[in-house]
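Incomplete set of chains, arranged as in the complex.
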Amino acid sequence: MAKNFLCLCGKILGKIVEKIKVGILGATGMVGQYLVSLLAKHQWFELTDLVASSKNVGKKYCDVIQHKWILSDGLPDIVKNIRIKSTTDRLTSKLLFSSLDSSIAGDVEEHYAEQGHLICSNAKNHRLRNDVPLIIPEINPEHLSLIKKQHYKGAIITNPNCSTIGLALALAPIHFKFEIRKVIVMTMQAISGAGIDGVSAMQIIDNIIPYISGEEEKIEAETVKVLAKMTNSGLEYPNMKISAQCNRVPVRNGHLESVYIELAKKPNLDEIIKCWKEFNPLKDYQLLSAPNPPIKYFYNNYRPQPNRDRNLGKGMTVSIGHLKKSNVLDYSFIVLSHNVIRGAAGAAVLNGELLVKKAIIEN
Amino acid sequence: MAKNFLCLCGKILGKIVEKIKVGILGATGMVGQYLVSLLAKHQWFELTDLVASSKNVGKKYCDVIQHKWILSDGLPDIVKNIRIKSTTDRLTSKLLFSSLDSSIAGDVEEHYAEQGHLICSNAKNHRLRNDVPLIIPEINPEHLSLIKKQHYKGAIITNPNCSTIGLALALAPIHFKFEIRKVIVMTMQAISGAGIDGVSAMQIIDNIIPYISGEEEKIEAETVKVLAKMTNSGLEYPNMKISAQCNRVPVRNGHLESVYIELAKKPNLDEIIKCWKEFNPLKDYQLLSAPNPPIKYFYNNYRPQPNRDRNLGKGMTVSIGHLKKSNVLDYSFIVLSHNVIRGAAGAAVLNGELLVKKAIIEN
């Protein structure tokens, strides 16, 4: 891996001298579009390769996407004429961001990793592997070293599921100080989490769907992996039980989660709020997509709200509110995060930035 | 009280010989309109007195309500020409249903109780008094005897808050058999719960409000009172801790609640589902508004949903789904109930029916 890092480093040397070529695997879906939007204007990256399903190979991105483009700020000029490549094409970009559908992400990501690419994946396929880091840069950047166990010429790193990221960021500052033992989380998840056509209007207008297949398992498994300690012998999982119940609600963007926690140590309300407010481990990293600070706590009980607060920190800030003592577990509170930005596209981009910084620092 | 009951009885004698005159306190609000709709077509009751705010006194109900009527099935002919009375007027109806605003319900209900009326109230004011029964007929009809402690010529009985009723009906069958010790409930409550103008469209379209003032306290206090045992010395509260976190969602009707429970005894999934399915304590009571059975369990995890299932049993059935084992408390499941019918107007009417039946049986 060192060579790959060096290869990125060669272009950077302290500050970005030359932009790093990057590509997107799965460039036409909801998360793919957000990746296009974030990477097209990125100061470190030059969006070069767009990979999508075979039926669109060879076409210009603008022709493929024009009726499907969902972001209100318009298709960036820089990608309009890029021609779509297939998942078997050779790519010039060393660094790839993957928002492939899980039905093909497993194989395609391995294929490119074997060819030497570094992959920041939003797909679920490799997240729980022992040799694949599941990264939230504010929480566990040291997990990156897991890629040494990978046998690829390149490497795969992943970010958690959209509903896990907000939760994990709310739990981490408390857990690191007071040790969380039990977590109950009920989610109210936005429709964009299911993709562009994932939820039909007849299913969700004036309605809630009280189940999202596979989601509860993802939250329960991924959160403890994110919070695990990196040791010489691998990840050491926390002594923490998590139970989730997931709902789909008629909100366009922004997952809201109601959380109950039980702690080993017993802080008071102010100590917990202080944990959140002072949490800013990336302060000195200068990652471009990292909000500063990453968490905002609202003292007004009516906040955070998806429509008002999901875009805080360009969609990367996690908002928390209504912390209160509970007579069942110790505390309850509310967490909001933008599911497509902080929870998917922005998460992958932030992981890419972390890779670049680590390469700089370590070489 | 016996005389009051007898007074009702005189009109009934086994089956309804003559309809019982009833009135509504607060006849123009959301719950008041549903009461009008339910009582106008009721086989036992003759809707006679409509009480509303002083500015409308003396006007015909149809003139006052025509632009505000919210039910899709139209204003019943029978009430159109009834003239609005004030909260200080003498009423001819013995039995009154109250959906008064809590700012005035306390005094007005006491006033009419002192005059000898029986009041089935949906207002929160008297719910937690030691001498006032908080009734869900399927759960605690024996609490009615608390009214003997009241000093009024008449009596006040109450039904719980809209978000408590669905929860209590889901908990009761399990609690009676396996003793529930801990409950965590997170609600997703419909906008109608806040009344006709309670939530503005700008507040809730594409949004969630993660707090409802006073609601969490109501659920926590009322649920244990409903589940208390009636003893000679008064109510004996269960050894049960409850914690609630309440959200307002963009759904017209139907409160959905995500519930976690811990039990003293440890049944399996099937035993719990069996509890719900076999729960039908009113089977032989022949209360007209009582659904038969009161609970429907869905094996499909995607149900119940507010838009599809809120009107089951004419809005009086409580729907439950997605029961699963949890690694934090013992079990989690989803409950849905129509907040304005089962949770308010229908609840009060059902309590009125219970009063009548009790009067028949006991005299």
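Should a chain be cited, it is by its letter among A and B, assigned in written order, with residues numbered from 1 in that chain.
In this text, a contact is a pair of C-beta atoms (placed from the backbone, for glycine too) under 8 Å apart; a residue touches a chain by one contact, two chains touch by 3 or more.
Everything numeric in this text was worked out from a predicted model, so none of it was measured.
**Q** Given 2 shown copies, how many make up the whole thing?
**A** Shown in place are 2; the entire complex has 4 copies.
In the analysis below, only the chains that are shown with their structure count from here on.
**Q** So the centre of each chain is just the mean of its C-alpha atoms; given that, what is the distance between chain A and chain B in Å?
**A** Distance between chain centres, rounded to whole Å: 44 Å.
**Q** Along chain B, where are the residues that touch chain A in the complex?
**A** For chain B paired with chain A, touching residues are 182-184, 186, 188, 205-211, 220, 241-243, 245, 247, 249-252, 256, 258, 260, 301-308, 321-322, 326-329, 332, 334.
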